[in-house]
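Every protein chain but one is kept in place in this view of the complex.
Up next is subunit A:
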Amino acid sequence: MLDIIVVTLLVLGLIVFFGGSLGIVRFPDFYSRLHPAGKMDTLASLFMLGGLALYELNDISSTSVLTALKIMLILVFVFIASPTATHAIVDAGFRAGQKPWTQGQPRR
């Protein structure tokens, strides 16, 4: 039962990671490319690391619980750091004078 949940979470993470990469390649400009880079990667790490933490809890012992806790800590770190980094990059791009893409313009 636990294995099914773990595999589902990992596959979901892979799908979201794939969507994120596709978005980075396909979107037309700087700001819209950062959108999948910031959002999808954060969500996909939630799925992936959550699945790995659950897998560690397969047999409950002090070491496995500790490992799962460490993975959850990484998750918290990613959840704080990744959106902030995206925010900082967008901010820097705006200050550097990057114009957002509008409909009808060529891809950049």
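Going forward, a contact is a pair of C-beta atoms (placed from the backbone, for glycine too) under 8 Å apart; a residue touches a chain by one contact, two chains touch by 3 or more; residues count from 1.
Everything below uses one rule, namely that contacts and distances are computed from a predicted model.
One chain of the assembly is not displayed; among "Aspartyl/glutamyl-tRNA(Asn/Gln) amidotransferase subunit C", "RNA polymerase subunit sigma-24", "Putative monovalent cation/H+ antiporter subunit B" or "Nucleoside ABC transporter membrane protein", its UniProt protein name is "Putative monovalent cation/H+ antiporter subunit B".
Residue-wise, the contact with the chain that is not shown comes from A:A81, picked out of A:V7, A:L22, A:L66 or A:A81. If you put the missing chain back, the residues of subunit A touching it would be 77, 80-81, 84, 87-88, 91, 95.
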